[in-house]
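In this view, the complex is presented without one of its protein chains, the others remaining in place.
Chain nomenclature is as follows: A and B, assigned in order of appearance, with residue numbering initiated at 1 for each chain independently.
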Amino acid sequence: MEPEPTDLAALIGEHDDGVSLLSVLERIQAHYRYLPQEAMILVSERLGLPLSQVYSVATFYHAFSLKPRGEHLISVCQGTACHVRGSARVLEAVVKTLGIHPGETTPDNKFSLQTVNCLGACALGPVVVIDGQHYGLMSPARVGAVLAKYRDGRAGSDTP
Amino acid sequence: MSTPTPGTSITVFLNGRPIQTVEGRTILQVAREHGVHIPTLCFHEGLAPYGACRLCMVEIVRGQSRQLVASCTHPCVDGLVVLTDTPAVQRSRRITAELLLATARHVPAIRELAAQLGAGEPRFTLPEDACILCGLCVRACAEIVGVRAISLVNRGAEKRVSPPFRIASNDCIRCGTCVLVCPTGALTLADIAGPPTTRHRSESQYEAPACQLCGQAWNDLPTGTGRSQQAVQAQTGSGAR
Partner (left out) sequence: MTRLASAPDLAALREMLTARHEPGRPSIAICGGTGCRAKGSEEVAGAFAEKLARLGLSAQVTLSSTGCHGFCERGPVVVLRPQGVFYQSVRVGDVPEIVSETLLANRLVERLLYTDPVSGRRVAFEHDVPFYRRQHRVVLDLNGLIDPTSILDYVARGGYAALARALCELTPEQVIAEVTAAGLRGRGGAGFPTGQKWRLCREASGHPKYIVCNADEGDPGAYMDRSLMEGNPHRVLEGMIIGAYAIGASRGFVYIRNEYPLAVRHVAHAIEQARAYGLLGDDILGTGFGFSIEVRLGGGAFVCGEETALMASIEGRPGEPRPRPPFPAQSGLWGKPTNINNVETWANVPLIVTRGAAWFKGLGSEASGGTKIFSLVGKVNNTGLVEVPIGTPLGEIIFDIGGGIRGGKALKAAQLGVPSGGCIPSEHLNVPVDYDTLKSLGAIMGSGGLVVCDEDTCMVDLARFFLRFTQEESCGKCLPCRIGTRAMLETLERICTGRGREGDIEYLEELGGEIKRSALCGLGQTAPNPVLTSIRYFRSEYEAHIRDRRCPAGVCEALVRAPCQNACPAEMDVPGYVSLVGEGRFEEALALMLETNPFPSVCGRVCNHPCEAKCRRAQLDEPVAIRQLKRFVAGQGLRRPIASAPGRDGPRVAIIGAGPAGLTCAFFLARLGYRPTVFEKLPVAGGMLAVGIPEYRLPKAVLREEIEHIAALGVEIRTNTPIGDGIRPADLLQEGYRALFVATGAHQSRRLAIPGEGLRGVVPATDLLRAVSLGEPLPAVAGARVAVIGGGNAAVDAARTALRLGAREVTLLYRRSRADMPALPEEIEAALAEGVVIQELASPVAIIGGNGIVHGIECQRMRPGPFDRTGRRQPVPDPEVRFTLATDLVIAAIGQAPDLSPLLTDLGVERRPDGTIEADADGRTSVPGVFAGGDAVTGPATVIEAIAAGRRAAIAIHRYLQGDGASLWEPVRPAPAAFDPEAEPVPYGRCRAEELPAVERCRGFAEVEASLGAEAAQREARRCLRCDFRDRG
């Protein structure tokens, strides 16, 4: 998605006293699924912050990505409770099925994979979240079927 | 510092020696003023203390308990008891030096420092990298020169010094202060600067950046004799925020 100057300006909003750089970047990230260079430059100018600071913040926090994320974001919880219940093997299965590692996006831009540290749904561990939908009690055996739903565009249907 | 009132006269005990000083000074400052050597790497008189290298640790004693603190940032309070060369301190410095050798083992200055602190061949190594992330270059660019052309990007093991987008910075004025202040020779201007363009700044907003000390803008000489370098060399302490 190429950033439109007017869209961007709206996302950045009024830069009154105390506006949060992180909040602004988060809005841009949510809208474009990444932080385009032009956006960061505009933010730096509008908020009166050095570009190097904006870039530091963009690269420090894992909430942001400088490359476009895939259509579907798969987050595999690597929290302690999930780990103790075998999340490492679930992650392996996802990596194998998609052919990408955490932090990467599939060549067809369909899936991005990331690991997260504890989503706070520990009773359901191991947990995988896809586009905000929680899949609990995951096992390597279930990975294929769950991912297929998104590949076939059947996502959003019932039964997690 | 519990409600410090800088300027109040206090007594601290440095290796057993009572010393008169004023509230608000750091242990490192007091030590240097009284000829007590504490090794440092990321400290510079002209910059605010950063506390990253952890070489300047000293022991402070409070009743029965002892604690290691970073002398470059720890403030003096009345009655503070400081020991700068105990076995605990030496152990700490030795291990820190050994960790420095993990990446910068090929840098003569680091090898020498490590030898002085008793570190042998490192038990853990990473690919060689002269940059030890002391932050001096970034801090000098921000606090003395004021253009903030470079910053620390990424985090953790991926952390490095870089201009925005890893391309030549439009804000760099090629004053060379960063190169001068780097303790390991890791930094070269070629990594940071390029001819001024507006490639990554919007046309309407572009203003040529300039050094806040001398007002000099883009400087074509590789290491000029701008006032920023003088500031660094003389360690006058000016330019600190």
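As a working rule, a residue touches a chain if its C-beta (ideal position, glycine included) is under 8 Å from a C-beta of that chain, and two chains touch if they have at least 3 such contacts.
Quick caveat: nothing in here was measured; it's all calculated off a predicted structure.
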Touching residue (missing chain; options A:10, A:63 or A:148): A:63
Which of B:68, B:83 or B:217 contacts the chain that the document leaves out: B:68
Touching residues (missing chain, whole complex) on subunit B: 1-4, 49, 51-54, 57, 68, 70, 73-75, 88, 91-92, 95-96, 99-100, 102-103, 123-124, 126, 132-133, 135, 152, 154-159
Residues belonging to subunit A that touch the chain removed from view: 18, 20-23, 25-26, 47, 49, 53, 56-57, 60-64, 78-81, 83-86, 116-125, 127, 132, 134, 136, 139, 141, 158, 160
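Note that in this section only the chains that are shown with their structure count from here on.
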For the subunit A and subunit B complex, residues of the former touching the latter: 37, 40-42, 45, 50-56, 59-60
In the complex with subunit A, residue positions of subunit B that touch it: 148-155, 162-165, 169-171, 200-202, 205
